[in-house]
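Removed: one protein chain of the complex. Kept in place: all other protein chains.
Then we have chain A:
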Amino acid sequence: MNVISTNIGQSVSRIDGFAKVTGQAKYAAEPHPPGLLYGVIVNSPIARGQIAALRDTEARKIPGVVEIMTHRNRPHTALFEKSYVDGLGVPGSPYRPLHDAEIRFNGQPVAIVFAETFEAAREAAMLVEVDYERWPHNADFEAALHQKYMPSKTRSNYVPPKSRGNAPEAYALSPVKVEGRYHLAPEHHNPMEMHATTVIVEDDGTFTVWDKTQGPQSVQAYLTSALSLSGDKVRVHNPYVGGAFGSGLRAQYNVFLAALGAKMLKRSVRVTLTRPQMFTHVFRPEAVMDIALGASPDGTLQSMIVEGVTDTSRFEHNMENIVVWGLINYKCPNATAGYTIAPRDTYTSSDMRAPGATTGVNFFEMAIDEIAYACNMDPLTFRLNNYSDTDAMHDMPLTSKALREAMVQGAQHFGWHDRPMAPGSIRDGNELIGWGMATGIWDAMFSPTSARARLTADGRLHIATAASDIGTGTYTILAQTASEAFSTPIDRIDIELGDSTLPECPTEGGSWTAASAGAAVWLACQILREKLFKALAKGKNIPAWVKQGLEQDNLTLEDGILHGMNENQKIVLSFQDALSLIGQDALEVEETAKPGLRGTISQMRKARFTHSAVFCEVRVDQELGIVRITRLVNAVAAGRIMNPKTAASQVRGAMVMAAGMALHEESLMDERVGRFMNHNFAEYHIPAHADIPDMDVLFVEEKDSEISPLGVKGVGEIGMCGTAAAIANAIFHATGHRHRNLPISPGS
């Protein structure tokens, strides 16, 4: 038999790959309903103030323009501010597009032109004239730091730091000390696919919305609530998403305005953002972190003091967990941390790939390198010395932590033991060579998720859940899961995702989809198998060997066929035949996976993290300030790996992004106007191929039956955590210079 079922853990190429490379995969801006209108948004050039006058006479003269919607003529939307709170639940007053004349951030939409063609809409948008009354604003992070505060209501996922011992005193007494202020520039997510929405107004007046989002059900809930539409009137699709990195966690203004336009004009509408407009909404917050570490000369940590601030808007309190990571991951008797947020007149910063940890883990790991050197100890040895087998901040056991193994295996693979300790000691021509390492830690989350499994008369297995595949490989790993759970070849399985009407699944984010949706699919397939067997047991015209097999428990399901014995002869029954024997067109179940599959394990008693150890080699032309990364090795301990191929590509992708964070990426705020000025790909530098070496990703064996029903932890974000620090630490090793501001660009 040449078709065999595919198991979890095999390297399977993306099952949606063909559809993607042949253009059959449809993205949010691609549906083309008849009578489609194009919407182009006009953005505010000021950061704070109000619209004094708005003239659209010239714009309306452009042939093809249908309507220009502003705060004055927009249709009715929800009355109460709380109706605009989206799935991310950032405390504060959510931004309401075209709500009134007030301007709260540079780039805020002030009008949207709807026209019969994109060209007409764009031209007209250029002709809309707006006068503003300018109010004083502050967009400068340094100035915002003077107003830092702790909101009274925190974000639901905020982890308050917990102190232990007496850190200030222990720090004062520590013979070895390091102290420094670290700074991270704001970054934009910049997925390849820009945010876009197509709203199709169906004949019955309902809206089919195609949106670039990480959570179709969250967008569906937001639209019905904010636009006062009834729930059954709106259905949201996002079958394919061209990357998001967190920018699709919130409903962005394009989807609101597209739906509002459709409501006003009763016509299908498409709104796509331009690359510059991608710099007018969410971004990774700018951050400062003060880290002070004390140790004894033998390399034992005595005190850790961390203070961090990230920015937020003036109207919402976005928060990140940046200060807790070192306190969780390292054994140290005295530790304390503090966190506040600094408001400025911009849009609200938001989650970007490994939010909080990207900033906090990397900076902390840079500080660890520094104190290891202050103790004159190899940074890897120092980390092993201060290794914690528990969540040291909450004093809680962990479901698993194979970080030690990751460090050891990563070091071995990299050849770390050959490393001379002294910085600046390896030279090749004009280049100094340096080796650096860091560890990574990220949440291993699980969220209750539902999935449907349906076996049809043609023998195919259909799986459906409202999960989103944001380019991570979700289609593929869910197919593998179903293939193993239902012992059916992968090419007889159909996976349906990205539709708000499908069984409930939380918004894709936090690397929980693989663990959570995977468990739901697994459970649904198990129950479907039980249901099939029960139906066969109860059915009338069922062959005796089947009944007997069921009774004797030797009827098996293999490679999509039921196997049994008939008078010592092997005999098989196809799904098609089984269903016709039962007399059904299809068998279907819908199940919800909870922690412990059927809800038996509490998530509260143990802490849950993914870990990694990153090793990096750089070559630095110090005179010219040019850094080249020549080797990157990441050893990841993430529980069970569902598909090494897609998992490694997730980790590698994050490492590229982390290289960008370390060396290139920076959104340049002109605080005089509150606008990020390098708002295009020519000037916002993500790494190019030449910047990225071959990268090795190793998965360290980690059996964890408690973390999630399938023992899976998720790998979408761990690659961000530690990689930038490993690069910065390698630069130190090459040159002897500590750079505490990221990115480290030429001339810095």
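Things worth noting here:
FYI, contacts are C-beta pairs under 8 Å (C-beta built on N, C-alpha and C of every residue); 3 or more make two chains touch, one makes a residue touch a chain; residues count from 1.
As a convention for this text, contacts and distances are computed from a predicted model.
For the chain that is left out, the UniProt protein name among "Transport permease protein", "Fe-S cluster assembly protein SufD", "Xanthine dehydrogenase family protein subunit M" or "Bifunctional protein PyrR" is "Xanthine dehydrogenase family protein subunit M". Between the chain not shown and the residues A:K20, A:R628 or A:K645, the one that touches is A:R628. Checked against the full complex, the one of A:N430, A:T556 or A:S580 touching the unshown chain is A:N430. Checked against the full complex, the candidates A:R314, A:R492 or A:R619 give a single residue touching the omitted chain, namely A:R619. Contact residues of chain A toward the unshown chain are 43, 45, 119, 122-123, 126, 276, 429-431, 619, 621, 623-626, 628, 663-664, 668-670, 672-673, 675, 677-680, 682-683, 685, 687-691, 745-748.
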